[in-house]
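Accompanying notes for the structure given below.
Left out: one protein chain. Kept in place: all the others.
Order as written gives the chain letters A, B and C; numbering starts at 1 within each chain.
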Amino acid sequence: MTGLAVDDAAWASAWRSRSPGDKALLSLGLVLCALLLPVWPGSVLVGLTAVALALGPARVPARTFGRAVRLPLAFVAVGALTSVVQLGGGPGWAPDAAQRAGALVGHALAGGAAVLLLATTTPMSDLLPALRRLRVPAAVVEVASVTYRLLFVLLESLHTIREAQTARMGHSTVRRSFRSSGVLAAAVLTRSWDRARRLQDGLAGRGMVDGLRVLPEVLPSSRRFLAATVTGLTAIVVVSLTVGGAAG
Amino acid sequence: MHIAEGFLPPAHAVGWTIAAAPFVVHGARAVATEVRRNPESTLLLGAAGAFTFVLSAIKLPSVTGSSSHPTGTGAGAILFRPPVMALLGTVVLLFQALLLAHGGLTTLGANAFSMAVVGPWVGYGAYRLTRALTGNLLAAVFAGMALADLATYVTTSLQLALAFPDAETGFAGAAVKFLGVFALTQVPLAIGEGLLGVLLFRALISNARPELVRLGV
Amino acid sequence: MSHHHLAATGLVVGYTRGTRVLDGASLSIPEGRRLALLGANGSGKTTLLRCLSGALEPARGQVTVDGVAVARSRRGLQAHRQVVQLVLQDPDDQLFSASVAQDVSFGPLNLGLPEPAVRERVAEALELLGVGGLASRPTHQLSFGERKRVAIAGAVAMRPCVLLLDEPTAGLDPTAVTEALAALARLGASGSTVVLSTHDVDLALAWADEVAVVVGGQVVQGRPDDVLGDDELLARARLDRPWTLTLGARLQELGLLPAGPLPRDVPGLLAALPTAVGAQLPTSAQ
Partner (left out) sequence: MSHHHLAATGLVVGYTRGTRVLDGASLSIPEGRRLALLGANGSGKTTLLRCLSGALEPARGQVTVDGVAVARSRRGLQAHRQVVQLVLQDPDDQLFSASVAQDVSFGPLNLGLPEPAVRERVAEALELLGVGGLASRPTHQLSFGERKRVAIAGAVAMRPCVLLLDEPTAGLDPTAVTEALAALARLGASGSTVVLSTHDVDLALAWADEVAVVVGGQVVQGRPDDVLGDDELLARARLDRPWTLTLGARLQELGLLPAGPLPRDVPGLLAALPTAVGAQLPTSAQ
């Protein structure tokens, strides 16, 4: 109910059973291409690839993907515009404003789509155990895992308490709404402590020794997927450098 | 406001990652030590991370009718201390990037530097200083949370100015532009976050005093 | 207290993962009476209540008060909240202040009432719910049953015409259920329309003037004995038949209960049974 759309998509994705390592390689490869290659045609190719893979084989709902891509757009637009306004000798547009703004938007959208490809196909609880292989300490991975579980519990509390406050006119004016929000934040914080304490009890009973060891699901890496990833990324790089080099 | 994926030039993305790394690694070490000493603290730290994430989902009303979200970095710094916040803040930024498409992976370092390092440290400093000078907890919370919020946005603006210097006026000119757009507009929202902090801590004092004492607030 | 007629027509609410929680649900709440809303977990009871309270905007359909659709504007919703109050299932989601009295005063204070009026309403609401003695207690020290009743008092202090209660008896032991029902009876006597949701068919049969079953995203509404005697409907709704009806029907068949409407609870059933069997049986005695 309080499900975050991207998270819901990740759990339901057709790529859910693929190795998180495989998907991370693909996604991060695309992110790097989006960042490093010339915008035309590099970013365009990356963006199209990410969208096609997400909506095609990974079967991510187009609505979810579309909405999520649009989310950072406000920042990207304002940031890009600000960067091409020139102050020297009165405000005005930089000479190559359109091109530079376009490049910024292109890099950002393509990169955003590439990250989303990973986000909409891989739940956090698959990704976090993989962080262990990057030598992130176990304690940190466990803290992050508990954060992931509890944030849904707390988000639900947040929404329900806010609804209860609204019903009793707690958000009817700005002033009351501020007061209610302070109480709301405090209520959520005390609930988070309460939750942690109760979980401590519950997990002690389940024989907690040292840490929250769990067994990740077996999600084997696929050679074909890896081969396709490397081929695809190489193709994007080669095409971008040839076309982009010729154009630039 | 998080810097979106792909927005920073590669050299800047790498640079900010390197700049944030020591703080985050230090935070990770602090967390690992704490967990080794006391295995149960995993759950409390996880709860703190979840609270930080959820706090930024609270909708704050503003007089103009639109609404904003608190950054939560100041509250986290006061409650959990800046070193721990460097790690928790980074974890939350990773979650925001992957669950909300808010921020990004190559910009994680830059965002962590502003939201998990500068914001918490400035906020914590302001909190301690105000508390030492006035002895008033709520005034200190206000200063800490408002300044943490503002410092975060000032840092973001400067990061953008460094990445996109003005053709004629250079970094200084770009800083004026970005501060004007991203930091100046944030002033009322920073005051709002400070007020939220006061209300939050007032409620905590009456509902959860023992926990505050335990956290050393 | 003035009565208002609350109703919903053709509500559609589509949740995540495609399935519709409500799919054309209509309900009419009889003024000044007791309505029990029945349904299995996840059937959409809570969603329907949230629509009725104005907390949730349906994708289609409308909620009306005295035939007038509730405006989704800020002002429209505020007016609606003075007519209808919803108490959620988990009291902890509604108790966010340190002390009981402080918590119950939250709503009246937000109505902008002067302090004496607020105090009066708080005292009155706590009294009605039978928890007047708890006013100065910290909320976290209360038992679950007490917390439930304090949460209801928080809504009652808003003096709504219609009080919607989501599973007010869930998790309570028999004595606490009896106390909660007695409190609801006092509310009813004070003129409120009370709607409660439950999956306890026996409770619904014993308590309600009218019942409504949420099934397949729609609502079937009617007299308790009619609706709760409909086996096909109950099976679809994943509910049991009230055992009073099951047993009553059998005893009626055996001629041990008089023809006509069946008793609705154990005391009723016991009272209706003959004191000695020989007397009333159509056997070869005569």
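In the analysis below, contacts are C-beta pairs under 8 Å (C-beta built on N, C-alpha and C of every residue); 3 or more make two chains touch, one makes a residue touch a chain.
Every value quoted in this text rests on a predicted model; they were computed, and no experiment measured them.
Within the full complex, the chain left out of the display is in contact with A, C. Of the listed residues A:58, A:124 or A:233, the one in contact with the hidden chain in the full complex is A:124. One of A:60, A:76 or A:212 touches the chain omitted from the figure, and that residue is A:212.
The chain not shown here is touched by just one of C:171, C:188 or C:216, and that residue is C:171. With the whole complex as reference, residues 3, 7-8, 11, 16-17, 123-126, 145-146, 148-149, 152-153, 195, 198-199, 201-209, 212-218 of subunit A touch the missing chain. Along subunit C, the points of touch with the absent chain fall at residues 40-42, 143-145, 170-176, 199, 201, 238-240, 243, 246-247, 250-251, 254-256, 266, 269-270, 273-274, 276-278, 281, 283-285.
Simple rule for what comes next: only the chains that are shown with their structure count from here on.
Two chain pairs are in question, A-B and A-C; the one with more C-beta pairs in contact is A-B. Centre-to-centre spacing of subunit A and subunit C amounts to 42 Å, using the average Cα coordinate of each chain.
Here the spacing of subunit A and subunit B, counted between their Cα centres, is 19 Å. Contacts with at least two other chains are made by residues 207 of subunit B. In subunit A, the residues that reach two or more other chains under the touch definition are 183-184, 186-187.
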